[in-house]
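Only a single protein chain was left out; the remaining protein chains are all shown in position.
The block that comes next holds chain A.
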Amino acid sequence: MEDPETFDALPIRIDPVSKAIGTTSSSKALNEELEKLNALHRSILALETPVPPPPMPVNQKRTAGITKLRETGNDAFRKGKHAEAIKYYTLGLQMALGRPLWEPQGLVREEVAGIYANRAQAHMAMQNWVEGAVDAEASVEMKRVGNAKAWWRRGKCLMEMGRWEEAKEWIGKGLELEGSESDLTSLLKEIEKHVDVQKA
């Protein structure tokens, strides 16, 4: 954008039927960008208003759906049907991440963090330590503070896999952000005890 009055004309054209924008160029960046543009166009067409509404207030329909899936998952978990709970959580995640991109990201973070933490728990109940660790990490990534459960869950998973050093580091980081959360401190003590025994 050297000059506000000029632009580079790009070899793009529009499909008369689907209204999708295509290009004759083989440039990778351009093709990727056009793909994103077409996706955005489709989601704009699904709107009732001509332009995306401002981020606030939010459409409550999707929020209700996500909450419901999460509750169903929680119920299944409580009844001990862990695989089923994971299925519901996964659906809830898809729905939460399928929010139109212009809706507030803070809301998405909040919802997704909760569901990931729950799914991590369900995976842990089935002794899938790898999936549990990854989900808990995703949850922490979405919500770093006030998410002690997810910090604890990844620490526990790492511990179960015998990755003591990593677990220690992880819990230490968690304690920095969460203050002296009792669950985290007790887990850290457990890990430290083990590491000490190992060294001795």
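Convention: contacts are C-beta pairs under 8 Å (C-beta built on N, C-alpha and C of every residue); 3 or more make two chains touch, one makes a residue touch a chain; residues count from 1.
In the analysis below, contacts and distances are computed from a predicted model.
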item: Chain not displayed: protein name in its UniProt record ("F-ATPase gamma subunit", "Rab5-interacting protein", "Translocation protein sec66" or "Vacuolar protein sorting-associated protein 21"); value: "Translocation protein sec66"
item: Touching residue (missing chain; options A:Lys81, A:Arg144 or A:Arg163); value: A:Arg163
item: Omitted-chain contact residue, chosen from A:Ile14, A:Ala83 or A:Met126; value: A:Ile14
item: Residue of A:Val108, A:Ala125 or A:Leu177 touching the missing chain in the full complex; value: A:Val108
item: Contact set of chain A toward the excluded chain (per top definition); value: 1-2, 4, 7-10, 12-14, 16, 19, 21, 29-30, 33-34, 36-37, 40-41, 44-45, 50-55, 97, 99, 101-105, 108-109, 112, 129-131, 133-134, 137-138, 141-142, 160-164, 166, 194, 198
